[in-house]
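Mind looking over this structure? Questions follow.
Rather than the whole complex, this shows some of its chains in their spots.
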Amino acid sequence: MNAPAIGSRRWAIAEGYIPLNPTPSDDPRLVSHEAACLLNANDQDAQVTLTVYFKDREPAGPYRAVVPARRTLHLRMNDLSDPEPVPRDTDYSVVLESDVPIVVQHTRLDSRQSALALISTIAYASGGA
Amino acid sequence: MNAPAIGSRRWAIAEGYIPLNPTPSDDPRLVSHEAACLLNANDQDAQVTLTVYFKDREPAGPYRAVVPARRTLHLRMNDLSDPEPVPRDTDYSVVLESDVPIVVQHTRLDSRQSALALISTIAYASGGA
C-alpha cells in the first residue's frame, strides 16, 4: 500500500579488498573487515543477492541475505561462506540485487597498522526505485 | 518566488555507528562522533524529520530538526535525545525527510585509538529536487 521506500534495486561496490591482519586482535570490532551496510526502509522483507567479481576467475555467488522490513543489516563480507568465503588480500567487486529498494553503503576498517584507517562511501545505484 | 535550491527532499545514511570512547577526551572536537551535515540553501526554513533504523528492533523517531533559511547545520547524532538517545556501539541507519530540498553529508570521527580516523560521504539522495 505504501509508496516504495527510499533506495534502488541494483547496487555495485567496485573497490572490494579485505586486508589480512598480521596479528590477531582481541577486539572483533578492530579486526580489518569490509562491510556492505544495507538499509531496508520498506514494510516488507528485502531478498538480496550478491555476486562477487574477481580479477582472474569467474564470479562467485550468488550469496543471499535477507534484510527484514524496517531494519538495517551491516553485512560483513568477511563472514560470507556460502557458496564460498571471500578470499583475503584479493581485489574484488560486488553487485547487489534486491527485490525491493534498499540503500547500500560500503565501509572498510583497515587495522594492519597500529593506527586504524577507515573508508566509507555510498555504493553506486543503478537507476531509480 | 525563487527556484528551489540545490538538493533533495529524501536522504538516507546506511552506515551509522557511534564508537564508544574508551577514555574521555578534554577536547569535545576529538570525541568519537557521527554527524549528519545539512545544508539548506533555500530562502525558507527546512523542517527535517529523522528516522533511525536498527538491526533487531523497530525504528526510533521521529527526531526533528530545523535548518534555518540559508544556513548549514552539522547535526551530531550523539546529541539526539528526543524521543530517545541513539545507542553507542550499535549499527544503525538514518532516513532524513525535509519539506524543502537540502543536501546531506555523513561524517564520522573515530578516536578510539590515539590516531583519529575520519570518514565522510555524501548521503544517498532519492529522486530530484
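All chains are identified by letter, namely A and B, in their written order; residue positions are counted from 1 within each chain.
Keep in mind that, in the parts below, a contact is a pair of C-beta atoms (placed from the backbone, for glycine too) under 8 Å apart; a residue touches a chain by one contact, two chains touch by 3 or more.
This structure is a prediction, so every number in the text was calculated from the model and none was measured.
Peer 1: Quick one: how many copies does the complete complex have, if 2 are shown in place?
Peer 2: 4
Convention: only the chains that are shown with their structure count from here on.
Peer 1: Given that subunit A is a copy of subunit B, what angle of rotation, in degrees and a multiple of 5, matches their CA positions?
Peer 2: Value: 90 degrees, nearest 5.
Peer 1: What whole-Å value do you get for the distance between subunit A and subunit B if each is reduced to the mean of its CA atoms?
Peer 2: 21
Peer 1: Taking the complex as given, what residues does subunit B use to touch subunit A?
Peer 2: Listed in rising order, the residues are 10-17, 51, 53-56, 58-59, 89, 91-93, 95, 106, 108, 110, 112-115, 117-124, 126-127.
Peer 1: Could you list, by residue number, the parts of subunit A that touch subunit B in their complex?
Peer 2: Those in contact with subunit B are residues 6-7, 29-30, 35, 37-39, 41, 70-74, 103-105, 107, 114-122, 125, 128-129.
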